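Here it is, the structure, as structure tokens.
A single protein chain has been omitted from the complex, and every remaining protein chain is retained in its original position.
Coming up: chain A.
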Amino acid sequence: MSVKLNALFSDSYVDISQYRDQHFKGNRYDQEKLLKQSNTLYVGNLSFYTTEDQVHEIFSKSGDVKRIIIGLDKVKKTACGFCFVEYYTRTGAENAMRFINGTRLDDRIIRTDWDAGFKEGRQYGRGKSGGQVRDEYRQDYDPARGGYGKLASQHRPTEAQNTF
């Protein structure tokens, strides 16, 4: 009698994405199982200046936040634009995926994704220069994320010399 209609109960904002942590200790199946039960979210595209207070304020709107770990540049030990948000309940995390993912914090559209769970070491950027990988290669100028990407900024001084 209580038929669950698949076509109706779409909840696609809560689905896991294609991203898999390459440093995860375990196989794909294990990782996916953890992602599907997780209470922890990865949050990306933060400004380097976004504080824990701001993250706490916005993510508390979907549930009680247990812990926030701000992502750090491995070398400088300063915020490098991502963080982890762990909720006390799965529902809190799901509602964040539904209603906070894709909205703005500090004027930037932030992106949330399921995380298999925080482990010591995962709070550091994995880019060669110490920040996030995406900041190594990006070509655009983003004042809230250290300006030009690392590769692009290496080319910049040469250009300036040429124009002279």
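A few comments on the model shown:
Rule of thumb we're sticking to: contacts are C-beta pairs under 8 Å (C-beta built on N, C-alpha and C of every residue); 3 or more make two chains touch, one makes a residue touch a chain; residues count from 1.
Convention: contacts and distances are computed from a predicted model.
A chain of this complex does not appear here, and its UniProt-recorded name among "Glomulin, FKBP associated protein a", "AP-2 complex subunit alpha", "Transmembrane channel-like protein" or "Nuclear cap binding protein subunit 1" is "Nuclear cap binding protein subunit 1". Of the options A:S17, A:T78, A:T103 or A:Q154, the residue whose C-beta touches the omitted chain is A:T103.
Note on the undisplayed chain: of the listed residues A:S10, A:Q37, A:T78 or A:Q154, the one touching it is A:S10. Take chain A: the residues that touch the chain left off the picture are 1, 3, 5-8, 10-14, 51-54, 56-58, 61-62, 64, 68-70, 95, 98-100, 103-107.
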